[in-house]
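Working notes, beginning with the structure itself.
With one protein chain withheld, the remaining protein chains of the complex are depicted in position.
Chain lettering (A, B, C and D) follows the sequence in which the chains are written, and residue indices restart at 1 in each chain.
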Amino acid sequence: MSYKTDLPVMLPVKPRALEPFKSLKKRHILLIAFLTIVGPSLVFAQTGEFEKSPLAILLDWTPLLLSGFLFNLVISFGAMALGTLVGGLLGLGQVSLFAPTRASSWLVTQFFRNAPWLVLLFFAMFLLPFELNIFGFKLPLPDWFKAILGLSLPVMANVSEIVRGAVRSLPSGQWEAAESLAYTRRQTLWLIILPQCVKRMLPPWMNLYSILTMATVLASIVGVSEVMTLTGRALAAEGGRTDLLAPFYGLVLVLFFIYCYPIARFTVWLEHKFSVIN
Amino acid sequence: MDFIFEWFRTLYSETGVNLPFIYDEYDRKRMAEGLLTTIWLSLICLFFSVIIGVIGAWLQGSSLKWTRRIVNGYIQLFRNTPPLVQLYFFYFAIGTLLPRVENDWGGTSPMLGSFAWAAISLSFFAGAFNVEIFRSGIEAVPKSTVEAAEALGFSRLQIYRDITLPLAFRVVIPAMNNNLVNLVKTTTLAYAIAVPEMLYEANQIWSDNVNVTEMMIFLLLAYFVLVGVLVAGMNKWERAMKIPGFG
Amino acid sequence: MTWSATSDPMVSIKNVYKSFGSLDVLNGVTLDVMKGDVICIIGPSGSGKSTLIRCINALNDIQSGSILVEGLEVNDPNLDKLELRKKVGMVFQQYNLFPHKTALQNIMMAPVRVLKQNKKTSEAAALELLKKVRLEGKENAYPGELSGGQQQRVAIARSLAMQPDVILFDEVTAALDPETVGEVLQTIKELAEDGMTCILVTHEMAFAREVADHIYFTDRGIIVEHGPPETFFKDAKDPRTREFLSQIL
Amino acid sequence: MTWSATSDPMVSIKNVYKSFGSLDVLNGVTLDVMKGDVICIIGPSGSGKSTLIRCINALNDIQSGSILVEGLEVNDPNLDKLELRKKVGMVFQQYNLFPHKTALQNIMMAPVRVLKQNKKTSEAAALELLKKVRLEGKENAYPGELSGGQQQRVAIARSLAMQPDVILFDEVTAALDPETVGEVLQTIKELAEDGMTCILVTHEMAFAREVADHIYFTDRGIIVEHGPPETFFKDAKDPRTREFLSQIL
Partner (left out) sequence: LDTIKERGTLIVGVKADYKPYGFLDSSGTVIGLEPDLAQDVADKLGVAIEYVPVVSSNRMQFLEQGKIDLMIATMTDKPDRRKVVQIVDPNYYSSGTNVLALKSLGLKDWNDLNGKPVCGIQGAFYNKATSQNYGAEIVAFKGTAEAYSALKAGNCAAFVYDDSAIVAKTNDPAWSDYEMPLATIDDAPWGLAVGLGEDNFAALMSEMITGWHKSGRILELEKKWGVTNTPFAKEMHDKYK
């Protein structure tokens, strides 16, 4: 037997009430930069074992590493665009009325959602051919493009879940109201349901983008010339000096942090804003 | 046993489907070790990331401004940088800064090996998410319930341990579930610092046998099963933790 | 107009059975509604009022029996639901306006998209309807900016814009603040006076007595008692009806 | 026992001021409670009743004035809160049971954890208390499985288990269904008859009249009028009290 009580013990988890949007402050970055780059270099500089200071070497390489980071961003844009497109369709498949479509979309989504990103990346890298033969046209598939394909697989699965979650989260009254106004199912979906979903999907979608951006470094493991690969090459070129490790990897950390932190803040802010409206 | 191995050997020679980790003793041993390493690494990280989450959420409720700031800084840093780079940073950068110990082959080596660093780094990574998750769970516990405990003379630590945490735990299980599944998937990154986990061993095997497709499919299935076991376990736990009369 | 069974009814419900799984909700309901009639369905909670009204609109399907709406058989697997829903409007307890569209757009959208009406004409018609429900000047407000009563009136206007032959109202004032209930009832009353065929589920007895041509009392999925309001409220025969009325009135 | 100021009071509140930010909630409240007394505090919503009672228990701190509970000064930064709370029990409007513990565990927990009592003895005591609040047989039920009235009685038992010298009740029947209010009031009445010192905030005038030794009326943070129930309800002097009583009775 269970009684209704006002005890709000099992309240759903609420997003935290936030102070107004606060963007990254310079001193935060400086602090992190000091912790990861400058600090360790200073520790070594005192040992005076090497002729050229780690910071000077890092400065030499910075432009190249930055260009590598740009490549990471390119990969992230590509994978996000592709993953969103296909994942959106898959998500619509998951809310289809046609049972086989629904079931197969669900299966594909679950499969790619539960596989490790790195394994999927390997999957795309090694199992896709080097070039596609379409009607006699040879379409080369360079590594970076395969990385985009490989990373777009988990993105696709996650977008599919986001779409399904958003559609399911709308009150059923919206469907019924539209139905009783004689909208067709397609009209209901595109005119009534999806426009309302966009707002609900935006925060998790941005969150996913941030995760994807951080996952682009995985491409280094399969040999794409992005920032981690270039860092490795730079370290090789400097002869494997151990004192360079902290500053170089620290720089990569800082680069990602500067890019991803504002996105995260903005996402939380959006979430909060929308949760207040609804 | 032997005839099963024989069957897979024949499968290879007849169809070209090569699964050496079943019939070849050396590869079988490698793969089994990989699987064990993955499970072991996952369990260690699951444990410590939850501990970090619990302690971090407690510290976040501290009245000291700097404690809260440090915890927040930790969360933001670990959530907004790639776990792979964190792993490299820990293993290569911090690892070389720590004191060294004598090893058994006549040199000195860093205090911690790649497995230890993978465990530390991934625990901190997942822990950063767990702190946030627990924090939201703690906020979902009504203030009045805490006040009731206060009125009964419970101390702050007692309230956290006996009232807030048990209730928060129940609220956050689904979110935590999700995070822990991600953690298990993230253990593949340990591959990059040569921790002999499943992906690493699979990679060794396909380098030697050129059977990428088979290994890949095996890997995907293996992770599927691992994640499935974890999810089933968590669901069972969630049911066991359910408070009669609610939800 | 009073209730009669002589001319062709607009909605004709015959012996309808409906269950959700093992739960029997409608156990043989029969009733007819003539053109221009206003009928009220009352009854205790869970007695199947909403379910009955949703079946007329094919939002729920029925297990057996027949529901004819202007000759369309609702319990027909090949039924053209769109055709049915052009004839039958519905207003919900929770209004269910589209929150991302203004009041005007909420009203115009279905005529433009579903009936393929010209945008200009339907905009003019929509403005006319807003006036009718006394919401001139609110055309550009979003649902979130309107009070419950105002939202419900927009929902009525939205339903009217499709020019249905009959409108179903399911406890449309149950979710409203007491102050705004009156506005909405007034609007419905005017509709009824204009000759619209209405099927209302309501707990507002005074209102039912005033506007209804005929009142039905349901309990556990059957119609226990019915009659024109004068006789229904004065001398109900069935003990359940009497008990219900004694609690409510 | 009637209200008197001669012997040493158990709770002595003197000239207490309390504000939340710029909102002044208590504006100089003075009252004494003798051992074994039952006092009721009544007054309009927002008049500071809950705040006053929470201050006695140090759940809220005060700006100035003094609250002495058996010689402990509550408005003392070095106050040992645990000591205070062993002396003062509190029952809340929302019961606030720990939902993940059974009724028995809810009652036993504080004696075991806070008073470091032996588990066996406190279990026996807890069962005794459950009997006292007439909930034998419910020891293994979780709060979610109990009605509001039952939960509130468990909350009272939980408070009693700490063997406090005085218990504070803050509108303990306000959240209950009318049917279960009686059970809880009966339990409190028995407590009062046993000689427990009680400070009650309540809107149940009949109950207050029956059990209280003295009644206080608060408005806007001050005590406007007070007296034993016989005189208080018959010939209140203050116009605000009279107005309040006329609305409530």
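The working rule: a residue touches a chain if its C-beta (ideal position, glycine included) is under 8 Å from a C-beta of that chain, and two chains touch if they have at least 3 such contacts.
On a predicted model such as this, the values are computed, not experimentally measured, just so you know.
Note that of A:L64, A:L170 or A:L202, the residue touching the chain absent from this view is A:L64.
Among A:L151, A:V167, A:A234 or A:L255, the one in contact with the hidden chain is A:A234.
If you put the hidden chain back, the residue from B:L77, B:A192 or B:I243 that touches it is B:A192. In the full complex, subunit A contacts the hidden chain through residues 50, 57, 60-61, 63-64, 67, 130-131, 138, 140, 143, 220-221, 223, 225, 229-237, 239-242, 245. Residues of subunit B in touch with the missing chain: 26, 92, 95-96, 100, 103, 105-110, 113-114, 192-194, 200, 203-204, 207-208.
Methods note: only the chains that are shown with their structure count from here on.
Inter-chain spacing, taken between the CA centroids of subunit B and subunit D, is 49 Å.
Chain centres here are Cα means. That of subunit B falls 56 Å from that of subunit C. Contacts with at least two other chains are made by no residue of subunit C. Of all residues in subunit A, those that touch two or more other chains are 2-3, 7, 9. Those residues of subunit B lying in contact with subunit A across their complex are 73, 76-77, 79-86, 88-89, 92-94, 96-97, 135-137, 139-142, 145, 167, 170-172, 175, 181, 185-186, 188-189, 191-192, 199, 203, 206, 212-213, 216, 219-220, 223-224, 227-228, 243-247. In the complex of the two chains, the subunit D residues touching subunit B come out as 57, 59, 81-82, 85-86, 88-90, 92, 94, 96-100, 109-110, 113-114, 141-146, 155, 158-159, 162. For subunit B in complex with subunit D, the touching residues are 142, 144-145, 147-155, 158, 162-163, 166-167, 170, 243-246.
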